[in-house]
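Note that one protein chain of the assembly has been removed; the remaining protein chains are unaltered in position.
To keep things simple, chains are lettered A and B as they appear, and every chain counts its residues starting from 1.
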Amino acid sequence: MKRSNKSIVVLFAMMLMLVSVLSACVRSDSGSSQSSSNSDGSGSKDKITLRMTVWGAPEEVDAYKFGIQRFEEKHPHIKVELQHIAADYDTKLTTMVAGNDVPDIAMMESGSIAYPLAEQGKFLNLQQFLDNDPDINVDSFVPNITYSLEPGNVIGIGPGPESFVLFYNEDIFKEAGVAPPPTKVSEAWTWDEFVEVAKKLTIDTKGRTANDPDFDPKNIKQYGVSVSTWWGVYSNFIYSNGGDFVSEDGTRFTLNEPAAVDALQKMSDLMNVHHVAPSPVQAKNIPATNVALQTKKVAMVIDGQWASAGLAQSKFNFNVGVMPVLEEPVTTVVCAMFSIFESTEHPQEAWELMKALIDPEASLEMITSGTWMPSYKDWYTEPELLARWTENLDARPSGYKDAVVDVILTHGHQTPTGYVKNFNKIMDIVNPALDKVWLGQQTAQEAMDSIAAKAQEQVQGRRDVK
Amino acid sequence: MRKGLWYGLLFTAPAILGFLIFTLGPMVASLVLSLTDYNVFKDQTSFVGFANYAKLFSGEDDLFYKSLGVTFYFVLLRVPAVIIISFAVALLLNMNVKGRAVFRTIIYLPSIVPAVASAMIWMWLMNPDLGLLNSMLEWLNLPTSNWLYSEGSVIPSVVLTTLWGIGSTVIIFLAGLAGIPQSYYEAIEVDGGGWFSKLRQITIPMITPTLFFNAIMTLINSFQVFNEAYILTQGGPNNQSLFYVFYLWRTGFRDTEMGYASALAWVLFVIIMIFTYIVFKTSKSWVYYEGGERP
Partner (left out) sequence: MRQSKLALAGGYAALIVISAMFIIPFVWLVRSSLMDLSQIFTMPPEWIPKPFQWGNFHRALTALPFDVFFTNTMIIVVSVLVGTVITSSIAAFGFSRISWKGRDTVFAILMTSMMLPFAVTMIPSFLGWQMLGFYDTFYPLIVPAYFGGGIFNIFLLRQFYLTIPRDFDEAAFVDGASYFQIYSKIIFPLSRSALIVVALFSFLGSWNDFMGPLIYLKSDRLFTLALGLQMFQGTYTAQWDLLMAASAMVVIPCVIVFLVGQRYFLEGITLTGLKG
């Protein structure tokens, strides 16, 4: 009994000590942060602090830090505080907005809270800066990397585009004696040619191809192609077929119209009729693009060009070609963006910082490693600049210039999240219906017709028309 | 009795103050927000009365009913499964066997492996073609399942993945079992009773306070299931795992309709309160407290 009494006293003493030590150290911490935030609040003329929030893996954050360092060297009176929000970025940013503690500049994603924020006037219109900047204007960028709330109101600029391409394992094509995918848009496969090739490269466990009458679609060792059922991927084919998510004037839901339905059905047929692509269920067996191709689980993968970095690290003969074309060659362009909060006290400095970060020189390492692509058009058109990020690099195989660089300049299409209003809510209705299409339980026409009326209720127009 | 009240308040003061300072405010705030069109990004918020609740119950929001149904199904499957299995595992771990420290640690391991890592395991275990579960079923000549990836089996599959996380429940049962004096069992042995009489006459009555705790907590947690949808299924396929709190989260954060999300939250709050109250009421007839107390 005595012992336990003593132990309680000891515990209490420990607790008191801890709390006092802790409060001392925490207080000094909060004190220092207070003073620094004061200095940027009062905006003393010679020293300015800009706050910025980003997400990303360490190497991506390093790229931002490098850009910031270059910026700070050029503008010695500006200090940039980089806040790295590793996960649940939107949740954190939402609470920061609720608490009026927003950064000056933030990395944003078009599919999440960027537009909800912009709709409430939280972002500066970047058009004014683009119009007046001595160095750059809208035409300096690769098409489709700026995001607008409505025509003339630019809310974000991407640090670089990403397009969709057809990656493949060269050895598989050589061994099968099949001609590899073309790299020039003018020579791109039609859908039927693509399916034929995919069939030749789909092999069951007994070595029969999908063309063999005894082919066993339940036991496939190597798939001809892997296509994710994410909208990012199938939007390519909808656009290529002349379809869209909503009509040109933004009044009509159009995924149930022939062009889109045909594209969705073709995707489904790859899985359920031709058995050349893993269904969403089977796709759970398919690892990341680089591993899938390297281990010959699939011969071709339609994926974002960011997969180049992983492919470059896996040592095997991969290459890249253009995606098959339905009516028109198209690639959907997706990218994150930087936005400037309207509450910033230093809009011009924030703009300069943004410029520094989207300058390909700042992120050259991310670009040459394969993950990113440059934001400025001249890096695609000027041979010397182009050479810096496309030649003699593991991540940039022989087909890259034709199949990726040329296509993104001339055949890019903006991501639907950038122009379809209320996109998430529309997709909340579309996605469950598409689940049935991918599993072959319904045709694309049936599935889209069944939800068309409900989806139509959520259609609120387009951001790219007035 | 007056003295009892004074001491009672004194001892519970930290908890009561804690509730008043840290919990009550946010709770009331969300209740008030449920009567508004609160959107975190909007500068103005206006009072809308019971419009959010009216929208919920008008039938206009079919995802509300869908998510409620999905969640009830989940609770119905999960609560008994967790309680029965944890109790059985706790009994096993309470046996006097060599290496039980290691066994106990192993049972708890899945609860401390980060969710992003364990999500990968479920994806593999439940992989329809190459997963361990289907391989085992095939080996036993039983029909296989599409597990997380088909509408019919997704909820039972999610319940199954949560069973790996029973570590805490088992530990609480173990602590309860540890509190049963050995002498009680000896008395049964003297009377010639075996394992089963010990279980029925001593273990089960003596464990009821712990069982009661675990039942209540499992019930409350199951209604608020979120992570599994957030990490594993995103509510699919075909909204079949659109758990209530996941839907609420999506509404409040992605769609920034925080006022409406607050109304959703308060509906769930009332549901959980009713179920907890029912269990508390019934506990009078089945929970045995050696201290002679009734809850």
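To be clear about the criterion, a contact is a pair of C-beta atoms (placed from the backbone, for glycine too) under 8 Å apart; a residue touches a chain by one contact, two chains touch by 3 or more.
Treat the numbers as computed from the prediction; the structure is a model and nothing was measured.
Across the entire complex, contacts from the unshown chain go to A, B. Between the chain not shown and the residues B:Ser157, B:Thr210 or B:Thr233, the one that touches is B:Thr210.
Screening B:Ala54, B:Leu76 or B:Val113 against the full complex identifies B:Val113 as the residue touching the chain left out.
For subunit B, the residues in touch with the chain missing from this view are 1, 4-5, 7-19, 21-23, 25-27, 29-30, 33, 40, 89, 92-93, 95, 97, 100-114, 116-118, 120-121, 124-125, 127, 130, 164, 168, 171-172, 174-184, 194-195, 206, 209-210, 212-213, 216-217, 220, 224, 226, 245, 248-249, 252-253, 258, 261-262, 265-266, 268-269, 272-273, 276-277, 280, 289-293, 295.
Residues of subunit A in touch with the missing chain: 1, 4-5, 8, 11-12, 14-15, 18-19, 22, 25-26, 29-30, 33, 55-61, 83-88, 91-92, 94-95, 98-99, 101, 162, 285-288, 290-291, 294-295, 297, 304, 306-307, 309-310, 313-314, 336, 371.
Simple rule for what comes next: only the chains that are shown with their structure count from here on.
With centres set at the average Cα position, the gap from subunit A to subunit B is 35 Å.
Contact residues on subunit B toward subunit A in their complex (touch as defined above): 39-43, 63, 123, 127-130, 146, 149-150, 236-239, 253-256.
Residues 90-91, 94, 97-98, 112-113, 116-117, 119-120, 122, 280-282, 284-285, 424-425, 428, 431-433, 435-436, 439 of subunit A touch subunit B in their complex.
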